[in-house]
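Take a look at this one; I'll ask things after.
Yeah, one chain of the complex is gone here, protein chain that is, but the others are all in their spots.
Naming follows writing order (A and B), and every chain is counted from residue 1.
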Amino acid sequence: MHYKMLRLAYSMRNVTKVARAVRPVPAARMQPVRFMNGVKFYSSTSSLTKEDVLARSISVLNSFELKVPSSSIGMETEFIKDLGMDSLDYNDVLVALEEEFDVVFDDNVANEIKSVGECVDYILKNYTPAEESLDPEIR
Amino acid sequence: MASAQEILSLYRQFLRYSRQFENYNFREYFLRRSREEFRKLKEFDGDTSAIIEKAKKELGVLRRQSKISQMYHFDKLVVEKVKKH
């Protein structure tokens, strides 16, 4: 129970952060909104930005052993050609990205993906804000 | 003979279920072993169908057990970051 609450609180915090990145909300308007309402309010209009997804994708990539500095990674970067990965390596990355964004790469998509940008686009298209999906505890 | 794409699809599923273990030691173990085994499989030169069949059975075990692991929560270990969604 306690754990569930923690998880919920954490995902809410995330949503708020994301929402801020989308469009800065005047502090005065944020103040009176109650916690639960706040989530509802922002989620209905917010989605991830490309910049945000890319930044988080790069930090996911950073948890792997990279042969290039992460600062050189961009939308055009290709896993095999630029990062020197093999098919197992970048499929590992794909699954890590799935966990980070709570998406699943379809088999036919995953088999075709070559670049970081293709991942980012797919994530943007398939991302569902956490609170609109079922509670992770009962999913 | 399984195609390279089938094997990669299987690999992703192994990693997905491994990552879903709530227990740190089991999660790390199955990630490590999945990586090791698929790397061996990639270099394996010959008929892979028996190996793939066995892997599919093991995947069923992972799928069930990762779910069970999610049903029981214990404190995080001192080497484990508390965050996680």
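Throughout what follows, contacts are C-beta pairs under 8 Å (C-beta built on N, C-alpha and C of every residue); 3 or more make two chains touch, one makes a residue touch a chain.
Just so we're on the same page, contacts and distances are computed from a predicted model.
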| item | value |
| --- | --- |
| Identity of the absent chain, which is to be given by its UniProt protein name, from "DNA repair protein Rad1", "Cysteine desulfurase, mitochondrial", "Exosome complex component RRP41" or "Checkpoint protein" | "Cysteine desulfurase, mitochondrial" |
| Where the missing chain makes contact, among the chains that are shown | B |
| Touch residues of chain B, complete complex, unshown partner | 21, 24-26, 28-30, 32-33, 36, 58, 61-62, 64-66, 68-69, 74-83 |
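Just so we're on the same page, only the chains that are shown with their structure count from here on.
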| item | value |
| --- | --- |
| Residues of chain A that touch chain B when the two form their complex | 3, 7, 10-11, 14, 86-88, 91-92, 94-96, 98-99, 102, 104-105, 107, 110-111, 130, 136 |
| Complex contacts: residues of chain B adjacent to chain A | 4-5, 8-9, 11-12, 15-16, 19, 35, 38-39, 42, 73, 83, 85 |
